[in-house]
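All protein chains but one are shown at their positions in the complex.
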Amino acid sequence: MIRLGVLGYGYWGPNIARNFSITEGCRLAGICDGNPDALARARKAHPGVELSTDCRKFIASTDIDAIAVITPVSTHFELAREVLRNGKHVFVEKPFTATTDEAEELIELAAQKNLKIMVDHTFLFTGAVRKIKQLIDDGTLGNLYYYDSMRVNLGLFQHDVNVIWDLAPHDLSIIDHVIKETPEAIVATGENHFSEHEYVAYTTIYFQNNVIAHLNVNWLSPVKVRTTLVGGEKRMLVWNDLEADEKIKVYDKGVKIENSENVYNLLVSYRSGDMWAPKVDTKEALKLETDYFVDCVMNDRTPFNDGEAGYRVVKMLEAADRSLKNRGELVHL
Amino acid sequence: MIRLGVLGYGYWGPNIARNFSITEGCRLAGICDGNPDALARARKAHPGVELSTDCRKFIASTDIDAIAVITPVSTHFELAREVLRNGKHVFVEKPFTATTDEAEELIELAAQKNLKIMVDHTFLFTGAVRKIKQLIDDGTLGNLYYYDSMRVNLGLFQHDVNVIWDLAPHDLSIIDHVIKETPEAIVATGENHFSEHEYVAYTTIYFQNNVIAHLNVNWLSPVKVRTTLVGGEKRMLVWNDLEADEKIKVYDKGVKIENSENVYNLLVSYRSGDMWAPKVDTKEALKLETDYFVDCVMNDRTPFNDGEAGYRVVKMLEAADRSLKNRGELVHL
Amino acid sequence: MIRLGVLGYGYWGPNIARNFSITEGCRLAGICDGNPDALARARKAHPGVELSTDCRKFIASTDIDAIAVITPVSTHFELAREVLRNGKHVFVEKPFTATTDEAEELIELAAQKNLKIMVDHTFLFTGAVRKIKQLIDDGTLGNLYYYDSMRVNLGLFQHDVNVIWDLAPHDLSIIDHVIKETPEAIVATGENHFSEHEYVAYTTIYFQNNVIAHLNVNWLSPVKVRTTLVGGEKRMLVWNDLEADEKIKVYDKGVKIENSENVYNLLVSYRSGDMWAPKVDTKEALKLETDYFVDCVMNDRTPFNDGEAGYRVVKMLEAADRSLKNRGELVHL
Partner (left out) sequence: MIRLGVLGYGYWGPNIARNFSITEGCRLAGICDGNPDALARARKAHPGVELSTDCRKFIASTDIDAIAVITPVSTHFELAREVLRNGKHVFVEKPFTATTDEAEELIELAAQKNLKIMVDHTFLFTGAVRKIKQLIDDGTLGNLYYYDSMRVNLGLFQHDVNVIWDLAPHDLSIIDHVIKETPEAIVATGENHFSEHEYVAYTTIYFQNNVIAHLNVNWLSPVKVRTTLVGGEKRMLVWNDLEADEKIKVYDKGVKIENSENVYNLLVSYRSGDMWAPKVDTKEALKLETDYFVDCVMNDRTPFNDGEAGYRVVKMLEAADRSLKNRGELVHL
């Protein structure tokens, strides 16, 4: 039985607490937040669970085995380091850290202490992403050509980060999870208007073997779009996360180029067959993730969304940020 | 009465010929194509119109006042120059030329000879683009923030150009027409797979005053998308060209940033009101354009889609191409 | 301050209890259900609220001023009668009663005792229906022609009623609320397959002045549809309740028939103008309804969704049922 503490009970913390509270092998052992209103909400939702406003004491408590850090990204490093130093496993909200240096230090520390880090890349546990990964892994799509995501809406302007740090971690964690090729370089463009932080950004990621990914993120769109195209050699898919029932459509469509000695005589044949919308599992992603965390801790397994995965996403965010500031500079990874 | 000749009767030429043949003030006086099959089709569609396979003679003919050059882009320059040298007005398929140098020479030649050049930027004559221009010009959208277009489908792979030269001229001509700010620089990324020519490309155009445009073009998409978001200070619109009836939706949505001394205290207010789909004129765009060509020639007016407009689009294409080859290099315009 | 009791804590009761618990001028004073599991859920959601399994005692309690009866329709009559006999106001889940005779008796009893009846026609409090009513009342649509609703999905088969009693009360309450003309007769057709109860039914309602309504309800549809067309002399609207943002679209479209002496020379002119999606209020309908109940009780107002409204809906259900059993018999209202 793991005694789990939740540190930070703002917007996302309640979801984390609720899921850990119903996860087998786990007991919600404490909630900590400096804000009295947050604690009042926590008391109502989880009567009987110990509450705290003192973050140091909370992290040091001997009644807690693991802590979920659900606070702003700028605080992740110090809090997670403290958690690890106190010999506790840590579950960290995404993005993992504000810099790759911070991520590296945490990974090293956890390794020394033989503790687990899990980064909350929740999307990896959705039925849609699990299905996409399966369709790539089992060869249904064939060799990958491109991944093209649009994630825009009239969104909450963040005060401390730009739209890439806010919206792109979702896609970056998915890309890291499903694309086998290694990312090599990033180009990002965008604009700000209301503050120093960009409200719109376009990020291209070059991978080995001519694979390419592109993310269109925007806080200032009149309509909400959550659509990703994935092109493969054998089949292509469209993932529309706003669809209630048919989130993923697999198209038996494609192009075949026949070998030809003369490039000007490209022999292109088109294939256009059936479309197929596989049933997508609707279990709550976060519950699967908290189950997985408990399983990894109890059975000493390394989660696929470990500190290394968190590091790789932060590395892409850093690179995108630098490219963005320099109007599309090619930043090697 | 203008006697108009059509040079090139392949895929697009028949549409040009048909529209000029029913344009008032104009007579379809001849069609020229080296391909006998094309001429056979021309004969059936336009019985009585003189046909020719000899392009030099055709351009020199004293029975023709103006010529529409509807041939591959690599031939535009030589043919259009010959037309102008023979003292005839010229209507040129888009993109205008293969290089800006060629465009400049044609513009200069036409000016010397006091002849008209019109570039076939057909989309500018659609009801949708005319409505968008009106909504920007009359201040409905307010100051422009961004223009974001997605133009993808399982498309015909071209042998001689990449996807930017094939699909982006539509958006570039529209951007040139409706955005008042001056474009300053371009960043383009993309990938090829089947030949040296990119099948997918992402192009960002930076304008003065923090305005930004982005084009997503792809020949290898399982679904056809023709959607453009335009964000303005007062309102935003979505143009879905695949909708039969409601191509343009104007959203009374937006964000207002209150002035604040401390940037960390951004006071953002959101506005979310009605949506409105204005009726869009459904007259055939090409017919409006051929009418306009005849009007410009007869009444000695300079068309807005003149050689200069053609030049500006080619300049953006050249820049995008160079950026694309250098993985997102920032190319100043 | 009204002390409100909720009788029945199955599927819908929790929503009723939750909304009354946060309604100003009201205190959730008790919850009664014979099922221990239901009471356990009630205890968790509403700690401190008195719970009961004895329905007679609950209704007789001197600590309660009004009772919400949220039980199967077959029990509404006896329970609501008991509530009224005990001098308490009653809020009854829809449909009001199983027969018009029952409805009449309750209405009479409430009148004698000067007590309020409110029937839970929740849809009347949605932003969408309030907007439709406004568009009809303020003349935007002009004289009404038709109301055509499709409400189908792969639904829960009910054991005790057919699909009309399950799904049509929504539309019947809306029709009763927004159409000014008097309904005159009903024709219903349908089929059963798995039991004696029809899984699909088509109901036509004839109104005065050639107004017509039609309801398509089906428990066995592969896709969920919640779409209503409303045709008026001046404008027409489409209400798609599954749309997140643009639930109602008003079309400036229509037909005008010019007077003509010869009916064979019908002069029809078509109008096709803009479309307009008014912003629809997203406040929770049930909360508005519980507020309204408290207001009606405290200030002695007659609600528009009173016993009479409940009676009119039950009358249409009875007629539809009879017509359905007799394969489309015309049943006068």
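In order of appearance the chains are A, B and C, and numbering begins at 1 in each one.
Assume contacts are C-beta pairs under 8 Å (C-beta built on N, C-alpha and C of every residue); 3 or more make two chains touch, one makes a residue touch a chain.
Every value quoted in this text rests on a predicted model; they were computed, and no experiment measured them.
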Hey, which of C:Glu24, C:Asp138 or C:Glu196 is the one touching the hidden chain?
C:Glu196
Answer key for C:Arg3, C:Arg41 or C:Lys253 versus the chain not shown reads C:Lys253
Kindly note down the residues of chain C that lie in touch with the hidden chain.
145-146, 148, 150, 152, 154, 156-157, 159-160, 185, 187, 189-196, 200, 202, 204, 206, 210-212, 214, 216, 218-223, 229, 231, 236-238, 249, 251, 253-255, 257, 263-266, 268, 270, 272, 323, 327-330
Residues in chain A touching the chain absent from view
245-246, 272-279
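As a working rule, only the chains that are shown with their structure count from here on.
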Distance-wise, how many Å sit between the C-alpha centres of chain B and chain C, to the nearest whole number?
54
In angstrom, rounded to a whole number, how far apart do the mean CA points of chain A and chain B lie?
39
In chain A, what residues contact two or more other chains?
223
